[in-house]
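Structure record follows, encoded as structure tokens.
With one protein chain held back, the other chains of the complex are shown just where they sit.
For clarity, chains are labelled A, B and C in written order, and residue numbers in each chain start from 1.
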Amino acid sequence: MTLRARLHRELHIGSWPNGKLTLLNKLVVWAILAALGVGIVATEPNIREPYQHEILIAEFAFGMIFLLEYLARIYAAPEREGPESDFSKRVKFMVSPIGLIDLLVVLVSLAPFFIANAAVLRVIRLLRIVSILKFSRFSAAMREIGAALRERSYDLLVCATLAFVLVLLGAAGLYWVEGSIQPEAFGSIPRALWWAVITLTTVGYGDVYPITTPGRMIGMLVAIGGVLLVALPTGIVAAAFSDAMQRRRKAMKKALEEIEAKTDL
Amino acid sequence: MTLRARLHRELHIGSWPNGKLTLLNKLVVWAILAALGVGIVATEPNIREPYQHEILIAEFAFGMIFLLEYLARIYAAPEREGPESDFSKRVKFMVSPIGLIDLLVVLVSLAPFFIANAAVLRVIRLLRIVSILKFSRFSAAMREIGAALRERSYDLLVCATLAFVLVLLGAAGLYWVEGSIQPEAFGSIPRALWWAVITLTTVGYGDVYPITTPGRMIGMLVAIGGVLLVALPTGIVAAAFSDAMQRRRKAMKKALEEIEAKTDL
Amino acid sequence: MTLRARLHRELHIGSWPNGKLTLLNKLVVWAILAALGVGIVATEPNIREPYQHEILIAEFAFGMIFLLEYLARIYAAPEREGPESDFSKRVKFMVSPIGLIDLLVVLVSLAPFFIANAAVLRVIRLLRIVSILKFSRFSAAMREIGAALRERSYDLLVCATLAFVLVLLGAAGLYWVEGSIQPEAFGSIPRALWWAVITLTTVGYGDVYPITTPGRMIGMLVAIGGVLLVALPTGIVAAAFSDAMQRRRKAMKKALEEIEAKTDL
Partner (left out) sequence: MTLRARLHRELHIGSWPNGKLTLLNKLVVWAILAALGVGIVATEPNIREPYQHEILIAEFAFGMIFLLEYLARIYAAPEREGPESDFSKRVKFMVSPIGLIDLLVVLVSLAPFFIANAAVLRVIRLLRIVSILKFSRFSAAMREIGAALRERSYDLLVCATLAFVLVLLGAAGLYWVEGSIQPEAFGSIPRALWWAVITLTTVGYGDVYPITTPGRMIGMLVAIGGVLLVALPTGIVAAAFSDAMQRRRKAMKKALEEIEAKTDL
């Protein structure tokens, strides 16, 4: 097996039939996570200033790693199956979503040498991890969860609508009742929406809260509604998963019986 | 097909057999959402004052749209099935709940030209959306959820009663323990109820909280009770949904088998 | 049917085979709820002082109603089945738990005329409602929930132990890390426990919270643990309910089939 073929197998994700990532892909995932970590920590002034030099070196090293990986992938692209010429296979990889994300990550990693304060941009690296995970067993679980949620999408839409109506009524109610007492917090419905969402999700910062008796009654209703609006989607999701697991089991049982029936003949 | 027949099919919701909304109905839903949005945003003084003119125009335009739709519905009403005369069919629509909600929405949309500060009134438009959704697939999901909850209504009532008792005991406990220390927050059971509900729902604003050791012990119990009172109804709801989905599957399987049995004959 | 027999049927809860409360029992439940409401509201100084006279009258009236009901129950007690004499049946009722709760409620309702500030005592009336509900369909649901929870009691115990360990570790951690920085909040493990419980239950008042980086890391772990410790018992409870519902359905199906098999013979 040539070096190029080996590179292809190691880098082009999803090559292993058991859904496990290859060693090189694992290393790339760890490099991205490390680069992400350095990028996050480097936004902290207390760390950035004393270690400015070290951070720059690390950023450059990560940029080089991603660049190398990108070039290796272009180099190994012709190993893909297909009748096209080597050149067209390479171009095809470069304009594919994964190729573009790869390029983006390289550019973003080398950006601090050109653009100042590119910290937020670098969160784009998350996309890169997602693009690798897309081919692993992780992705199968993700698809299953997505399918289970999509199957009950109308039920979840009902929950979302109920939440929306409750938030709107709560905000309108407090605007009506305490709008003139606490104008800063409830002086308009958009302002009151902040309070309504933070209460319905049971976060409850306590920066704004009703202080009159009718306002507190509305507040209690929204808070109780919040508990129900956790219970409802959770119940729906639980039922969807339970159902999906049962169907899979039955499908597997049926497939097994068919195999047995065939071997009997 | 006459224009009137087409109008009827487009406007009278639920005409499509697949449960999808017709184009005109979709437009009406979006118009209501837009009108709702404008109404909400217009309560914000920082926006209302500079854009007073634009908001007035938008409100008027929405009012006109809803008026037009209302008149078109009255015009198309005779297309309904039934032996009554055109006039009696139109009156029947006008006094039906949907007709009345329609009229209300028109009046409410044109209200700011007659009444000052009608913002809260306009939340009534939500009703209008509900009246359209009533005939879509959304509504089937809503009915299913309602049915699942109704089936376990006694279980949920037990949860509500437990919550009620826990809130009452918590409020009475803190009134007893900290009533004289924090009279503003716990000086009476109704005052302490605010704290109890906000704690049990795990919102926890932090505007009032116990400060003595016995008060904090009661607070911990109510907080722990809050976690259980999320778990209990969620579990019940999940089981109800799971059960409903299984029954539906079995019913479908049985119906299928019956059809097969018939075709065999 | 004599008056005494009617009284017995109306008052002695659980007489109806369909699990519904009799009219008189419903009235008693409402009277207790009303008395409870008056008792709660009367703790509020802003209401107690101006309406002192009205509250006293209401309290007296409720006391009389409960006294009357108690006497009527004693009078009707001989209608119970059994070979004992009328007198022994009456004594038996008076010393039964329900009879004693009845007496307690009467005494508590008339207490304000003898003892000052008996507000907290009157929460005992809740017991009375429970004693009535014990015989209704409500109670069947309560028993089912209890059975489902008891069946998974070891799983729930594991959750409780995990929560206990997490709370203890969190409190010990913050005592260790921030005990000298925020002595008022974390100066000892018992003090830090308040923070740990309020965080793990995701209430989060915000009266105490970590301010150092290691303290915040512990805080994040406890907060994340809180989400898991909601998910775990909820999942267990959901599975228990789902299982209980399925078993009941199968038992009903089996019973039905047996009846059909008998009728076939």
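Methods note: a contact is a pair of C-beta atoms (placed from the backbone, for glycine too) under 8 Å apart; a residue touches a chain by one contact, two chains touch by 3 or more.
Here the structure is a predicted model, which means the values were calculated and not measured.
Colleague: Let's see if you follow the contact definition: name the visible chains touching the chain that is missing.
Modeller: Missing chain, whole complex, touching shown chains: A, B, C.
Colleague: Which residue among A:L21, A:A58, A:I98 or A:I198 touches the omitted chain?
Modeller: A:I198
Colleague: Of the residues A:V95, A:A141 or A:A255, I need the one that contacts the missing chain.
Modeller: Within the whole complex, the residue contacting the unshown chain is A:A141.
Colleague: Out of A:E54, A:D207 or A:E258, point to the residue that touches the absent chain in the complete complex.
Modeller: A:D207
Colleague: Over the whole complex, note the residues of chain C touching the chain we left out.
Modeller: 154-155, 157-158, 161, 165, 168-169, 172, 175-176, 187-191, 193, 199, 202-206, 209, 216, 219-220, 223-224, 226-228, 230-232, 234-236, 238-240, 242-243
Colleague: Taking the full complex into account, what residues of chain A touch the chain not shown?
Modeller: Spelled out for chain A, the touching residues are 36, 40-41, 43-45, 119-120, 123, 126, 133, 137-138, 140-142, 144-145, 193-194, 197-198, 201-207, 229-230, 233-242, 244-246, 249.
Colleague: Write the list of chain B residues that the hidden chain touches.
Modeller: 202-206, 234-235, 238, 242
One rule holds for everything that comes next: only the chains that are shown with their structure count from here on.
Colleague: Just send me the rotation angle from a CA overlay of chain B on chain C, rounded to the nearest 5 degrees.
Modeller: In short, 90 degrees.
Colleague: Examine where the copies chain A and chain C touch and state whether the two sides share over half of their residue numbers (same) or under half (different).
Modeller: The interface is built from the same residue numbers on each side, given that over half of them are used by both copies.
Colleague: Taking each chain's centre as the mean of its CA atoms, how far is chain A from chain C in angstrom?
Modeller: 42
Colleague: Which positions in chain B are in touch with at least two other chains?
Modeller: Where chain B meets two or more other chains at a single residue, that happens at 193, 202-206, 230, 234-236, 238-240, 242.
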